[in-house]
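The structure under discussion is supplied below as structure tokens; questions concerning it will follow.
Every protein chain but one is kept in place in this view of the complex.
Chain naming follows the written order as A and B, and within any one chain the residues start at number 1.
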Amino acid sequence: MPRPLELHRDRLLPAESTTRAIARELYDTVKDLPIVSPHGHTDPQWWASDANFGNATDLLLVPDHYVFRMLYSQGVAMEDLGIGGGEVDPRTAWRLFAERYHLFRGTPSRMWLDWVFAEAFGIEYRLDGETSDFYFDTITDALATDAFRPRALFERFNIETIATTESPLDSLEHHAAIRASGWQGKVITAYRPDPVVDPEFEGFRDNLQTLSNLTGEDCLSWSGYLAAHRQRRAFFAQNGATSTDHGHPTALTADLNALEAEALFRKVSAGAFIAAEAELFRAQMLTEMARMSIDDGLVMQIHPGAFRNHNAQVFAQFGRDKGADMPSRTEYVQALKPLLDRFGNDPRLSIILFTLDESSYARELAPLAGHYPCLKLGPAWWFHDSPEGMRRFRRMTTETAGFYNTVGFNDDTRAFLSIPARHDVARRIDCGFLAELVAEHRIEDWEAAELAKDLTYNLVKQAYKL
Amino acid sequence: MPRPLELHRDRLLPAESTTRAIARELYDTVKDLPIVSPHGHTDPQWWASDANFGNATDLLLVPDHYVFRMLYSQGVAMEDLGIGGGEVDPRTAWRLFAERYHLFRGTPSRMWLDWVFAEAFGIEYRLDGETSDFYFDTITDALATDAFRPRALFERFNIETIATTESPLDSLEHHAAIRASGWQGKVITAYRPDPVVDPEFEGFRDNLQTLSNLTGEDCLSWSGYLAAHRQRRAFFAQNGATSTDHGHPTALTADLNALEAEALFRKVSAGAFIAAEAELFRAQMLTEMARMSIDDGLVMQIHPGAFRNHNAQVFAQFGRDKGADMPSRTEYVQALKPLLDRFGNDPRLSIILFTLDESSYARELAPLAGHYPCLKLGPAWWFHDSPEGMRRFRRMTTETAGFYNTVGFNDDTRAFLSIPARHDVARRIDCGFLAELVAEHRIEDWEAAELAKDLTYNLVKQAYKL
Partner (left out) sequence: MPRPLELHRDRLLPAESTTRAIARELYDTVKDLPIVSPHGHTDPQWWASDANFGNATDLLLVPDHYVFRMLYSQGVAMEDLGIGGGEVDPRTAWRLFAERYHLFRGTPSRMWLDWVFAEAFGIEYRLDGETSDFYFDTITDALATDAFRPRALFERFNIETIATTESPLDSLEHHAAIRASGWQGKVITAYRPDPVVDPEFEGFRDNLQTLSNLTGEDCLSWSGYLAAHRQRRAFFAQNGATSTDHGHPTALTADLNALEAEALFRKVSAGAFIAAEAELFRAQMLTEMARMSIDDGLVMQIHPGAFRNHNAQVFAQFGRDKGADMPSRTEYVQALKPLLDRFGNDPRLSIILFTLDESSYARELAPLAGHYPCLKLGPAWWFHDSPEGMRRFRRMTTETAGFYNTVGFNDDTRAFLSIPARHDVARRIDCGFLAELVAEHRIEDWEAAELAKDLTYNLVKQAYKL
């Protein structure tokens, strides 16, 4: 007899009964607010083509590095899951996952997936070896229906705005197609220039050439390169972008003079540089991007601290984004000073800081955001986008930065079907945190009600200019 | 209709009902104990002159960098608050604050200020734009009365002892005036030699000259410089000082031999030094101060880890202490070893360690204090002097250092009117923490009762020799 799958209405709310009652009341006021998703990695082609998704494995397993990294850590070969493009029966791959679903106990993936299973697909039994085929069939069948096409799901999920993330080399054709189609869903882009900003990115020099071709600028000259950025940023803004995004190994910034910057660019664009010069160039480019943001109003997001592709063998065989990125210690106070010395007091600049190093929350990020007018704190990110992670974020940032130097929730995901679940987790955890403050008489109930709506809806729209 | 302002009797006590009942009982036994404030930044002139304070803005807003840093982070110009000495109508400045009081939700400033409003001034409505003028007038009027003069407040607040902090260059005339006045309030000083110890302090060389003039020693010679410290320490001790205080960028100590130390002093006193030499000199001076403490019995406080004046533009325009100091990562285990190798086992030495880097609580500070007889842990400091911060402090230090290697509470503030509120927060949080230990049967109720009194009153008197 399979185990029943039911999502409890009070899940993730604090256990203590007074607090839970307050939290439930707050949650009821925000649970149905529209989803605003200002940063993520969904594919705009989905809504451009509105084609059906494929089978359960291809949609939910193969692209989700949260899921397959855990399976890999427990001895499941990635080839056997169909990752890397080998020939694998998707039903068999699904079974490998289903039989090991207990590995996810206590993880956010488990909560997101259970929501997808129960709410998106209406499944009433828990996933395990016994129900594996039933799951595979139920999901795969549903995906073939109109109700599960990308635009229908977008509307069903009550998404007000979603931002994708594209490189300056992207044509944004899917965004154009979405607008041309007459469909009203608001899918915007964001400017992520890492492939043409990071000298250590795969194909960096070729990317500069491509950027030249796209823009008509000479991107092997410093002035042409900067002009190309300005041009592409304007083009992205025309396609709805309100933000840029920078995924650097560290938060280092620099403020070289024009001659030094140009000399450095000559080195990195020629491919003749050492690691420290690549780092300095990325650092300088954050300051250049800030300068452009002051002009064109795009909000900067800085996502530092990931050691990408840590597993050399997995990278060689399977490529990027295979669950082998690792957080590392990240310093902000010294690192951001050059940029802040230059632009930190300019009211036109807005920078949203993220971290994979929670030790920086109370020590560096909250103090910085609690002083500099240009700085705001992004929500708990990636490995920390989880119930405990979000609680730590609020507990460690609120007392110094307050709530109003934060920017609501980011789902930051490519797992489209889990987006409502992720926003729901954030709403539940925030309402629980607010309820604790009320229960300890640190804020009033009417303040918590205002805050619940601000954290869910108002702050993200304001911070991302949506 | 304005919102009512009422301080709940159970504020900050744990929500869980059994635990709250225990916490409330503990709190009732300590809430009326006298305030012992062994470290802070109030102005001794207040009690020397006993002059009335000015208006609400000048007392509560302009000097409080916790408050104006938050307003600045949200786009309020410091000039418009009257900071930096410009001509601003204080009522208008107060309104800028009042209209944005929601920014402080969830911060300790909000709890401290509400106490000041409700308890010190008896105001019954919440601060917002609507009540702004009412607040300004009520507070300003009250401040003109005898009941709100510094000595009256000192007595009303039940302060047993308060320590101010002065530089060796200070004449301590206000402390002398207080004693000469016959008033019985115990206001003592503490020896904070940063201006003559830190080669990078503004005016360091002039300060050495002033120190020479004050002491009759030649403070441009190493032996004269050390003799001047000894002389001033003795003078401070005569003015009630029982402690010194050292606000260095790091916790680095050094133990140079006499020749090396003298050569280093020659460099820094001549102004011909690099940053590493300034750091080494500060490091050596901690060890010199420890040597003097062994002789004269002054307790050392080390407050490391603040990156001062991080915002270059704000520093240039407004000077020090304008809410732009940032915590930074701080190492203790390696840094303190030279001093500890020299004096760490001397029973005459007592050093109280503080941190702005909470990751050091469980990893470094509690293990150090749980072994070395000379080391004690200061309470959660500055950005961490808050309900969540204090809870983290207890949770992360108690299991290794115990309670008896801690030293009670410091308010560390210049915001005189908030001192009772700050001590009250500490008492509530400590009683809540103890109640949790009782509720989980980790200590007995009678032990918690002893501890509540120790943490509130006994340990601070013992640690600071008061």
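Note that contacts are C-beta pairs under 8 Å (C-beta built on N, C-alpha and C of every residue); 3 or more make two chains touch, one makes a residue touch a chain.
It should be emphasised that the depicted structure is a prediction, and the values quoted were computed from it without experimental measurement.
From the options A:H39, A:R192, A:K337 or A:H384, the residue with contact to the chain not on display is A:H384.
Interface note: of B:L264, B:L375 or B:M390, the residue touching the hidden chain in the full complex is B:L375. Of the candidate positions A:Y27, A:F53, A:Y72 or A:F136, contact with the hidden chain is made by A:Y72. Within the complete assembly, A:L103 is the residue of A:L103, A:A177 or A:I294 that touches the hidden chain. Not every partner is drawn; the one left out touches chain B at residues 16, 18-19, 331, 333-334, 337, 340-341, 344-345, 347, 359, 362-364, 366-373, 375, 395-396, 398-405, 436-437, 439-444, 446-447, 450-451. Listed here are the chain A residues that touch the chain not shown: 3, 7-8, 10-17, 69-70, 72-75, 102-108, 110-111, 307, 310-314, 323-329, 356-359, 383-384, 386-389.
Please note the rule applied: only the chains that are shown with their structure count from here on.
Inter-chain spacing, taken between the CA centroids of chain A and chain B, is 40 Å.
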